[in-house]
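Below: the structure, in C-alpha cells.
Missing here is one protein chain; the remaining ones are kept as they sit in the complex.
Chain nomenclature is as follows: A and B, assigned in order of appearance, with residue numbering initiated at 1 for each chain independently.
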Amino acid sequence: MPQPLPELTIEVLAQILNESAGEGEDPGPDGGFADVPFSDLGYDSLAVLETAGRLRRDYGVHLTDDEVSEAGTPQSLLDLARRRISASAS
Amino acid sequence: MSAVLITGFGIVAPNGLGTEDYWKAVLAGESGIGRITRFEPDRYPATLAGEVDFDPAGHLPSRLIPQTDHSTRLSLVAAGEALEDADLDPSRQPMFGVGVVTANTAGGFAFGHKELDNLWRHGPEHVSAYQSFAWFYAVNTGQISIRHGLRGASSVVVSDAAGGLDALAQARRLLRDELSAVIAGAVDGSLCPWGWIAETASGELSPAEDPTLAYRPFDPRADGYVPGEGGALLVLEEEAAARKRGAPRVHGQLLGHAATFGPRPDGSGTVSPEPLRRAITLALADAEVEPGDIDAVFADAAGLPAHDAAEAAAITSVFGRAAVPVAVPKTLTGRLGAGSGPLDTATALLAIRDGVIPPAVHTRPAPSHGLDIVTGQPREAGLRVVLVLARGRGGFHSAAVIGAPR
C-alpha cells in the first residue's frame, strides 16, 4: 500500500529540499528558515528545479519556468504549491 | 624547459582511503579485492571487485551529495587531499593560474543507471535535474574546479584505462603554456549492475570467486582482471611557481610521456608489443633518459595471457630480460579504469620516497615472460627514475617517466 502523502507544510518542504539538494545553510540565530532566500540557504537554481520536480511528481504541482525562478524563498514556493493543490482539489 | 614537479597527491583506493592508509596496506600486501557488496553479484559472470566504501557525509558538504555519482565523490575527496598535501591555496594563485585535468572511462555510470531506471520505470518527470551533468565524462573536472575555485585552462581526456596518464601529460602541456599548477589524474569506477554488465561484456574479467585466485597478471593461470574503483589526483606545478610559493614538499617530477595507438586487432587473438614498445621508447626520449636509467617499471598488467605476453615482450625489448624490477601493486586493488595510471604514479612516488618496491600478490609470474616481478615482500631499492605504463581497450598505450625530487 502506498503511504498517503503528508500535507505539504513548511516542514515537509524542508524535508523535500533536504532530500533533493542536501542540507541548507544554518539560517542563523534569527531562525526563520521559511523566509530566508534560497541563495542564503545555499540552494541554487538547480536545487530549486530539483525540488520543483519532486513537487510535480509527489503532489502533481506543475510550476512554470517563471514561477520557479521567481519563488525566492521556501515560503513563497510553499504558498505557490499550496494554491495549486487547493485549486486542483476544488 | 622548466621542470614539472609533483607537489602533492590524494589517493582513494579499495585497500586504503587516503595516502598513508593506502601505502601501509600496499606494503603489508593487503588486498582490497572482495565479493561485490554494492549489489547482489551472483547472477553475473564475475563477482569480485575492488570497492571503496565510505560515508560521503563525513567527507563532503551535504549539498554536493544529491548531485554526485560515487566516483565524483571519491574524486572530490582525492582532490581535497592532494591540495592539502601540496599546501596549495588556490585563492592565493593567479585567477586563471590553476586548472584541472581528469580522465575517466565511463563517467558517473551508476548515477546514470539510477536515472535510466527512473525514466523507464516511472517516466520523464522522474529524471533528476542533476542527470544533466552528474553522469557525463566532464563532471569530475567541473566539480573539482567549482569546489576549489580553479578557473584556469582545464580538460577531460578519455582514452580508456590509458587516460589517467594522458591527463598528467595534458597537465604538463598546460603548465608549459600558462598555468602555475594543475590538479590532474583520475578517480574512476562504475560499480552498479548496469556498469557491471558493460564490463563483463568485454569478456576480460576473471570469473574466479576467490580473491586470491582472481587477477593474476603474468601468471600462466591468468584468466582476466578484477575491476576496482578509485585512483589518484596529483598536484603538478611548474618548478619556478612551486619554489616561489614555497611548496612544502616535492614528491618528484613528471619527466616524460608518450601515447601511441595500436592497429585494429586482426582477430587472431595475438597482441602486438609494438605500440607499447614505441610508447616506452618515445617516453624515455621525451624524458631524456636511457633504458639503463630506469630503476623500476610499474606494469599495466592486463591479467590476460596475450596482453601480458605483449607487455612482457615490450618491456624486455627495451630493457632486456629481467633487467629491471617490475611492480604490480594493482594486484591489491584491481584495475581502476583510468584511475590506475595516476595511482601507480602516486605509488611510484611513495616507493621513491621510502626506497622500496611494493610487492604483487596472488601471482606466480611465468619465467618465460623474462620479467623480474617483485612478489612476496617489499624489495628495498634506491629509486631515482620510474616508468609507469597504462593501456586501454582498443589500442590505447601510454607511458610516463617519473623522477625523484632533484
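Operating definition for what follows: a contact is a pair of C-beta atoms (placed from the backbone, for glycine too) under 8 Å apart; a residue touches a chain by one contact, two chains touch by 3 or more.
Going forward, contacts and distances are computed from a predicted model.
The unshown chain of the complex is recorded in UniProt as "Beta-ketoacyl-[acyl-carrier-protein] synthase family protein", chosen from "Lrp/AsnC family transcriptional regulator", "Beta-ketoacyl-[acyl-carrier-protein] synthase family protein", "Protein translocase subunit SecD" or "NADH-quinone oxidoreductase subunit K".
Taking every chain of the complex into account, the chain not shown here touches A, B.
Per the touch definition above, the residue from B:Gly8, B:Gly29, B:Gly262 or B:Pro378 contacting the chain not shown is B:Gly262.
Across B:Asn15, B:Ser75, B:Gln143 or B:Thr316, the single residue that touches the chain missing here is B:Gln143.
Contact with the undisplayed chain is limited, among B:Gly34, B:Pro61 or B:Pro193, to B:Pro193. Across the entire complex, the residue among B:Gly18, B:Pro45 or B:Pro405 in touch with the chain not shown is B:Pro45. Between the chain not shown and the residues B:Leu48, B:Leu88, B:Ala129 or B:Leu284, the one that touches is B:Ala129. Mapped onto chain A, the interface with the missing chain covers residues 44-46, 49-50, 53, 65, 68. By the touch rule set out above, chain B reaches the unshown chain at residues 39-40, 43-45, 67, 96, 99-100, 105-107, 109, 112-113, 115-117, 119-121, 123-125, 127-129, 131-133, 136-139, 141-143, 145-146, 148-160, 163, 166, 170, 173, 176-178, 190, 193-203, 258-264, 275, 278, 392-396.
One rule holds for everything that comes next: only the chains that are shown with their structure count from here on.
The touching residues of chain A, when paired with chain B in their complex, are 19-24, 42-43, 46-47, 49-50, 53, 56-57.
Residues 61-67, 122, 125-126, 128-130 of chain B are the ones touching chain A in the complex.
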